[in-house]
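A single structure is presented below for examination.
In this view, the complex is presented without one of its protein chains, the others remaining in place.
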């Protein structure tokens, strides 16, 4: 279940402390210019380095393994890979017996019968999102007529994000945040009823990103307190422009041509520096766990580019799937 | 794109005002007892009738077309269907020129090149969820060891739901609400990384239900304001029981054995009785639209059973997909 | 696993002696004219009636349940169904203990743990191909620029098919045959590498038709005795026309624009009128079985239209899946 998409289909592989991580993009149309440099801006945005993010450093350079010839996609699967270089696996030995609260250590051990790789969270690591961002770079070329932009709009409950991060660092703790993503100038009528609506497809891929715990479209949860006469977005011209945008640009799961807007909540990083009382499964008693290693105070800082990538992947897939006369695929 | 699931796979068909609506359940294990009566409780819960819901009445009796012999599933696809009987299509003629705000009239016309059936919203109608509920009845038999329960916890912003509905009726307007779903006693380790996590699968199917605009797991959006040391759920015994349940029973996309909890927002019914100023696409100018027909003041009242069904379908699919030694599928 | 196709996706349901059989076509483009009469020619060709075919008679009229409005497809799933009316289930009781040689009675009992419906072979019945033929009628409209034609070219080893059938009837036995299918004027470049080549897709659906036991493309098995210099089809003009067509119009799994040709072998009908010595699983000893019921002397007589339908379904799916600039889907 490490693949997503119908006609523009990505498959992820790799573990945090394995030899390499990567992605295959199957269904990529031919003729798209793509060189290694194209990936660097987004991969750098995803990387660690700024205050509040992990000290782990990876060059993260993508190798283009297949599907590109002379700087242009050929129509064959595009495989992208990067080597893991800066890993300290001994950090993780203890978690076999004392699974970290909030992490997948416990469930992955059960699910995979004790064989899962928990070093750096293995295949559950946020590091696996490297492949999402890399595939997103290609997807953004397919969706170039739109403007996809995500940003962190609050952290730790505050809109002063820098201050919130500093306070969390000072208390040796971690915080989450809220990311908002906007798609300006989307094509009309993207999204497939009944089960591949824009909201279904976007939430599906967004919840695959580690640490996301909620998503809402348009005014989202605020709709629960609104009257229908207020929530409805009235049409004001023949292109489908609406006077308000409470629906976040989506009616019946289909883009109505207005700006697509949604927000996601990122939980606080599970690897907090403070002591945690939890269970030692080997010794069968409670213990105190202190998670060492190099972790993010606020992982949400690194996630807007991942959200953009995921969004672009969905939109590229829906463009290549649409079959209407006004859509992109013709009989 | 009218199918959902990998190994327990449902396919929906039908339109609100067509001859019939239904669902096929492919991958249903053999040996499950199923008779027509089994469907009635949930189908009645979904039905109209109570205050605040549409006056449209359908017997909604399911015909079991295939996959069941002598009251037991055979392993072949189970097809379930019900005839549409109480339909008044003339209500909808006007919406071809003046698409209703908040509805799919406009986008479906564009997407399907003018050929979409907009009578009663056609294939975009909430009526199509009949098939979800019917399939959910079978899924609930597969997930019988768990307790899946959804309820409306607020409407129009108030926890006094009856009062909120009465006020909305009085003002000839509509309201939305918030539904909470709980799964007690879930099996450990359901959910597939990377792209078929519990959250991905649940959100995917939940957003297919018309009118849902947001979903959050555990404490959800409140996590944005919490510290990691507080949000983390510490393990307290060898079964994985946790002291708190901020994660809603899900770590790394996989069930950790604690109660699975999530909430969804339902927007106010788009068909409000009040006048709406919107665009007349034929005449090319603004107009005033009054939506007649028989509609729900608060469609959220009818949706908990749909949410339960969707949840059961996801869990049944994940049970039949799991391949771990501790899971359900063995080598 | 009762679905086939990626973007033009059909799902079959029903059993030979259940209430009804049918098919859902998901991904059908909007705007295709379709009325009940359109189905009759092909459904009649598939029907019983001629010498050498079963005496079972069904009106087999298709009901259009969904996806069509005012005689035109809407873009929503097209559901087609027909009632089973002429069934005599008592014919089959004996086969629970003495599974018929060549039939699925034995394997379906094992596979579905004793719960399978074996009346008239249940979901394994050739009757289920009704849905294939019905979906094929729609697919043929999408592939209308081509000419798809299948015919029985030999029966019982003889090209004098009528004589072969008469001899088989005289000896109270059954025969098989060879069907050849030709697609004239196919579009260039249909077929998807690596795993959805024309040959992979066609053979996949063709082997789903009961009784097919072999398929070959172009000169097929004869290629084993040919030299490369002879087998290669040289190009002779700028459209890709070739001097010979040993490859059956397919290079690298992709249509090269020349006539697509393939042949299939149909085994003799398993329900032969002669006595068969086989095992009685209840009594644990050998027995003599005489299969009564109304069966086809040469089921292959009824299958060309099924092969055409399957072929049209594959081609429609590949048309809607292609993404090249010279193909049908554009960026």
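Some points to look at:
Just so it is clear, A, B and C label the chains in written order, and each chain counts residues from 1 on its own.
The rule is short, and it goes like this: a residue touches a chain if its C-beta (ideal position, glycine included) is under 8 Å from a C-beta of that chain, and two chains touch if they have at least 3 such contacts.
All values derive from a computational prediction rather than experimental measurement.
Which of C:175, C:260 or C:315 touches the hidden chain is settled by the complete complex: it is C:175. Residue A:65 is the one among A:44, A:65 or A:144 that touches the chain not shown. If you put the missing chain back, the residues of subunit A touching it would be 1-3, 9, 11-15, 18-22, 24, 26-27, 30-31, 63-67, 69, 72-79, 81, 108, 111-117, 119, 122-123.
In the full complex, subunit B contacts the hidden chain through residues 6-7, 27, 29-31, 75-76, 142, 193, 319-321, 323-325, 328-331.
Those residues of subunit C that touch the chain absent from the view are 1-4, 6, 12, 99, 101-104, 106-108, 110-113, 121, 123-124, 128, 154-157, 168, 171, 173-178, 188-189, 191-197, 199-201, 203-205, 207-208, 210, 212-221, 223-238, 240, 242, 246-248, 251-256, 265-272, 274, 276-279, 281, 284, 286, 321-322, 324-327.
One rule holds for everything that comes next: only the chains that are shown with their structure count from here on.
A separation of 25 Å divides the Cα centre of subunit A from that of subunit B. Subunit C has its Cα centroid 43 Å from the Cα centroid of subunit A.
One simple way to say how far apart two chains are is to compare their mean CA positions; for subunit B and subunit C this gives 36 Å. Contact of a single residue of subunit C with at least two other chains is seen at positions 27, 30-31, 75-76.
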